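Here's the structure we're looking at; comments come further down.
With one protein chain held back, the other chains of the complex are shown just where they sit.
Chain lettering (A, B and C) follows the sequence in which the chains are written, and residue indices restart at 1 in each chain.
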Amino acid sequence: MSTTVQYSLTELMTVAAAREIKDGEVVFAGTGLPMLGVMLAQQTHAPNCVIIFEAGAIASRMAHLPMSVGDPRTVRGAAMAAGLSEVFTYCLQAGRVDVGFISGAQIDRYGNINSTSIGDYHNPKVRFPGSGGSCDIACLAKRTVIIAAHEKRRLPEKIDYITSPGWLEGGDSRHKAGLVRGGPAVVVTTKGVMRFHDTSHEMYLASYHPGLSAKAVADDTGFVLPTEHATETAIPTAEELRILRDVVDPERVFLK
Amino acid sequence: MSTTVQYSLTELMTVAAAREIKDGEVVFAGTGLPMLGVMLAQQTHAPNCVIIFEAGAIASRMAHLPMSVGDPRTVRGAAMAAGLSEVFTYCLQAGRVDVGFISGAQIDRYGNINSTSIGDYHNPKVRFPGSGGSCDIACLAKRTVIIAAHEKRRLPEKIDYITSPGWLEGGDSRHKAGLVRGGPAVVVTTKGVMRFHDTSHEMYLASYHPGLSAKAVADDTGFVLPTEHATETAIPTAEELRILRDVVDPERVFLK
Amino acid sequence: MTSKLISLKEAAALIPNGASISFGGFTSQRHPMALIYALIRLRRRDLYLFGHSPGGDWDILIGAGCVKRVELAYEADEAFGTIGPRWRLAIQRGAVEWEDYSNFAMVTRFQAGAMGVPFLPMRSLFGSDVLAREALSDEQRAADPRTASKKLHVMESPFDPAEKVVLLPAIHTEFCVLHVQKAAENGLVRIEGQSFADVQQALCADTVIITAEEIVSEEELRQDPERNLLPFFAVSHVAHVPFGAHPYAVYNYYDYDPRQLKIYHEGAEDDAQFEQYLAQFVYGVNDQAEYLAAVGGAARLDGLKADPNFGYSPNLKRRRLD
Partner (left out) sequence: MTSKLISLKEAAALIPNGASISFGGFTSQRHPMALIYALIRLRRRDLYLFGHSPGGDWDILIGAGCVKRVELAYEADEAFGTIGPRWRLAIQRGAVEWEDYSNFAMVTRFQAGAMGVPFLPMRSLFGSDVLAREALSDEQRAADPRTASKKLHVMESPFDPAEKVVLLPAIHTEFCVLHVQKAAENGLVRIEGQSFADVQQALCADTVIITAEEIVSEEELRQDPERNLLPFFAVSHVAHVPFGAHPYAVYNYYDYDPRQLKIYHEGAEDDAQFEQYLAQFVYGVNDQAEYLAAVGGAARLDGLKADPNFGYSPNLKRRRLD
């Protein structure tokens, strides 16, 4: 019975992310947990979702988990093997991507993400890889799903650099800035699942992971996180866990 | 002996056009006589010329004469079968096309061409097909070869519409207009071969076809055509005629 | 995966009077002629066409009175007919509204629409009347939101004022119809030979209709993902239409039909003869099967079949046809 199911935090987060994908949607996937999520979704409730990788693979049907968006494994069963330009212009900018997965080192209450550097931009304390395609996915996908480690310092009042724009300063500031669509729909972290208020676009706690409390999650957040709508995060089903462990990542490339 | 060689006017013009192509050059070909010319050149003195068609065939090695730049025959032996965008941007606009062939209904002394309409543009007496790729070839090839029927009304003082810019008003007017390269190098007509003065870019008669005189050609031109450098047009060799008739156009699609 | 397969009649019926459309192909190849004949039979009116180098596909639609406005670079069958006769007459008679561009300019406009940007820059057109003059009036432009507010716009590069470019406005059409060699019922297509501007035209349309010589399995097309140029999720409908481009060629399938093109061009300059062509080959037949019979059936079509070593019919007679 599902109540006795054993699962890891990574498995819980992956399942939560996978459930954000609807069948038939066009999904822009990134490396790591998002790859587990899209493959799980395609193997379970969303068999017709179209998985796209910015490096050029379109509508992949992967037999093995890729370790990079440029991985030869993403070409397996693909409808198209093109390049970055076709994916970014014809698919993403043209408005054909329903959901994009992104992550980062810092996230603020409006879902703005920093994956560039910590400290002074010109003399950073810590440098990260940079945007890659994250800024573009954040700007041009119809909605984004954000994956993050949940620590107070990683969810601060203000992030050091906006690599990937979320709802900016909330309200209609995203539209005013010149972005034609999109915005973050959900943030799946190591402690809970957060969503955004319809008009203010401020982040609120939608669910806390089993074993935690809404207050505990809010206390570990660097900004005020409303918790009044919070429930417990739905746990993985035995079937989801079986497919995740035996089909998606039997090698435990990303699963822990 | 070559002096006894019999040839048609089309054959004379085709050979004159073919001789404008140097070995190894990238050539942008159009329908009709230019196709005879580029195929003849590739079969004779320019085996390494690269023949490009705007519809998408790049570096064709045709076995049969095409009747259109979108003809399946242009794909035969081609290095690439792409589309108009790749040809126009990557090849033509990027400055990789050495010579382009164009033609038109009206040509002025600066090699500006009209292939759009005669009379009032909004209520034309005679409408022609329009630019097609001619304007683009005229603007962006390193040099152009113009093919035309030589009649006074077809070579007027002023043409009704500039479909394909030549040297515009002469001098540096072409550069001033915003064109980054190119310009007409030669005009091969039914009566002679015309070239352009190095700095004024005015057309002058380089050669008159056998049986005609420089004066006769000038008299059949609608503007003053300097003739002091004119000699007789070199006639085709027996080998050029053999290849043209037996290899390039045995079906007499364009040859007369 | 729900099938996108429909019949040719169903496909044509989707396109209403007044629709804006672009058709795939280039002068003598891969025009969706069967669908175009179906539109004429449906007596469609006021169509708004966008194209680069159409041929008889536009010419017969214009001649049949289906077209109100066009934006294009060229309209002819090249060596089979160096001018589209009905297009020429329509312009000379003031029967259609038009705007002139170059092929590169029109392809750039389709490319902009496909990429999802409002315009793209190019270095062509300078010094020409294609740049300097407009056929459509500001009033005509303002009255139809599908027509760009301006024909084009010249600007200096903000990165180097010495560099000048022309900006071409994006095209967005309500429909795009492509005729291709192979398609799967999920909308995945395979174009063989030149791709022309088919991909860009499809990607700037709201509804993409594919007519295909052959329906194949999606799995077969997924074997060579580098050969598939159009995302299947951008395709709305697929119809199986063998010889769907006749009298034009389809690389690897069949050649153009010089006899049929000769019949068309010999009569099309004359109103009565053109009406008779329509009566015989369009109105007088009910579907593609009857059309193929009317143009000569198997006896004619077999002679057009492509030789696999060439992709066309190497021994096809193109001149001095008896």
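The working rule: a contact is a pair of C-beta atoms (placed from the backbone, for glycine too) under 8 Å apart; a residue touches a chain by one contact, two chains touch by 3 or more.
Computed from a predicted structure; not experimentally measured.
Trainee: Among A:79, A:139, A:214 or A:244, which residue is in touch with the absent chain?
Mentor: Going through A:79, A:139, A:214 or A:244 one by one, A:139 is the residue touching the chain not shown.
Trainee: Among A:51, A:69, A:107 or A:248, which one is in touch with the chain left out?
Mentor: Within the whole complex, the residue contacting the unshown chain is A:69.
Trainee: I'm checking contacts with the chain that's been left out. Which of C:138, C:226 or C:307 qualifies?
Mentor: Spelled out, the listed residue whose C-beta touches the missing chain is C:226.
Trainee: Residue-wise, where is subunit B in contact with the chain that is not depicted?
Mentor: 26, 48, 50, 57-59, 61, 75, 77-82, 89-91, 93-96
Trainee: Under the stated touch rule, tell me which residues of subunit C contact the chain that is not displayed.
Mentor: Touch with the absent chain occurs at residues 116-123, 148-150, 153, 155, 157-160, 163, 165, 167, 169, 191-193, 195, 226-227.
Trainee: Considering the whole complex, not just the chains shown, which residues of subunit A touch the missing one?
Mentor: Missing-chain contacts on subunit A: residues 31-32, 53-57, 63-64, 67-76, 81-85, 88, 92-93, 116-117, 121-136, 138-140, 161-165, 168, 173-174, 177-180, 251-254.
In the analysis below, only the chains that are shown with their structure count from here on.
Trainee: Please report how many Å separate the Cα centroid of subunit B from that of subunit C, as a whole number.
Mentor: Distance between chain centres: 27 Å.
Trainee: When the C-alpha atoms of subunit A and subunit B are each averaged to a single point, how far apart are the two points in Å?
Mentor: Averaging C-alpha atoms per chain gives centres 58 Å apart.
Trainee: Multi-chain contacts in subunit A: which residues touch at least two other chains?
Mentor: As it turns out, subunit A has no residue touching two or more other chains.
Trainee: On subunit C, where are the residues touching two or more other chains?
Mentor: Touching at least two other chains: 199.
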